[in-house]
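A single protein chain has been omitted; all remaining protein chains appear in their positions.
By letter and in written order, the chains are A and B; residue numbering begins at 1 in each of them.
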């Protein structure tokens, strides 16, 4: 039997997704016991992490398993290119690291969301896909520039808890300002999952902050197939009007992906892309979501982040529960 | 019921302190079993650590629990200021980190002892207090510039083991030389605990190395209330004469807190503030204590650190035992 990876929300069928969310809900209510006793999950972080790191480690511990954590500080540089003549700085090929680690651990999680070239380069998730190709154990995407499927699972679990049914509900995915260029991972993942849930999604962002074209087209198809819709807006106010879920997050400009200074310059005129009480008041009593970390009073004000409709900590808490369900499914 | 933090030795009443030390002594004699099975302690280190890190992890493991370790290498910068407009380098607010982590772990330990401004700034323990304010789980001080209460618990346990009763015993807290500017945390914490134990404390340091004024006044009151005394001396020789416990450690100059070069210049003439055999001979067969790490042959000579009256490793070993007792009390 072949191994099963979780690199993208697309790796789960709709019914598998529903099963996973049901399992997560049961795991939240009652600890499932030591079902992963003796199992180890290797986590490789090539960027800092708080939620992903801690929520996975807690999930494994509560299931009786163990995490082995490696960060880029513990490791040398790794080479993802096939057939490379390795006379540069990379000390080991991903092929060898993946095959070796597969002999030690039962699953591998990889975070690799750094900008390392053009968007055309980074959208290929070269490092993650290379690990998945060569590892003989399941590989989990802990965030790339292109997808962050574990976050989307927690997001959709949080929406289900609060709205009960998601079909036909109005979700606004809202770009907001941020001093740094950010990954498109969380945006792409929640966009595709929400589409598959049949939500009526409005993707709102300033001109120049378009998401990946293929992801957008695929999401439109998924939404249509599920009885929902997807529209793009460049007008924040109209995009939020009547919204039932306002999901805020910044993401980077794919056109200037390798030019952070130019992106920063463009963003100087976009400081109004920030969620505040006035914007919230225009919605249909929307839930406020954000995957964290959030730049307070830049992306959204303290008043709305700490307000009665904010479910940002529920999203974070649900990371543990969906990941428990995921680990049980991948490692059972 | 509200959560209980351990930020300062003042967070324990005298009878709670005695109970904790009794529990630590029992835990040292006999392993208490898996009383914290399924519990996780998150440790955040913003400075290097050997004793604190390993003694806490061993304590949790021996009680059946688990530590999740994050260091500043794994994390981005965090913002402690209320209502900050987060357009600078800090990627997340402490408020959000603390609230998120509270959903994952059962207690949090924070080490944040870096110099980040004037003494008036650092004595407020802004980062630690911010975590304590926003976390819904117990927060433990793993050392700030102002207090290191876990070290003081181990120190007082070590003195009790060696002297049996502490009331009226003569303790000299002796400043000693060091090439680097150091935190006042261990000094402030042992000073206050020793005062509460009714010891006769002499705080000895060169002019210019006064401890925090409020801490000194509070300690005098505590000593008086407990039937002990506290006096300050700037004369090393007379301060050590007849001492039953000589507790050596360097600490920084609060007046030049943000000017390490000036402190270093002042210390050039203070090389005689070093514990050697001659000084030890002037005491009443004193125990030699130091919280480690120690600069050998600068703060104290090899002969006395490795001598028959040195209990420096007992202090270190007792960290595990007092912390086991603390964790049992906070997490039970």
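Keep this in mind: contacts are C-beta pairs under 8 Å (C-beta built on N, C-alpha and C of every residue); 3 or more make two chains touch, one makes a residue touch a chain.
What you see is a predicted model; the values in this text were computed from it and never measured.
From the options A:70, A:163 or A:232, the residue with contact to the chain not on display is A:70.
Of the candidate positions B:10, B:35 or B:58, contact with the hidden chain is made by B:58. Of A:87, A:120 or A:261, it is A:87 that touches the chain left out of the display.
Contact with the chain that does not appear here is found for just one residue of B:7, B:279, B:294 or B:311, B:294.
Listed residues A:34, A:100, A:165 or A:231: the one in touch with the omitted chain is A:100.
Think of the hidden chain as still there; on chain A it touches residues 38, 40, 42, 66, 68, 70, 73-76, 79, 83-88, 91-93, 95-97, 99-101, 103-105. For chain B, the residues in touch with the chain missing from this view are 31, 45, 48-51, 53-55, 57-58, 61-62, 71, 73, 179-180, 292-298, 302, 312-313, 316-317, 320.
Keep this in mind: only the chains that are shown with their structure count from here on.
Put simply, the C-alpha centre of chain A and that of chain B have 40 angstrom between them.
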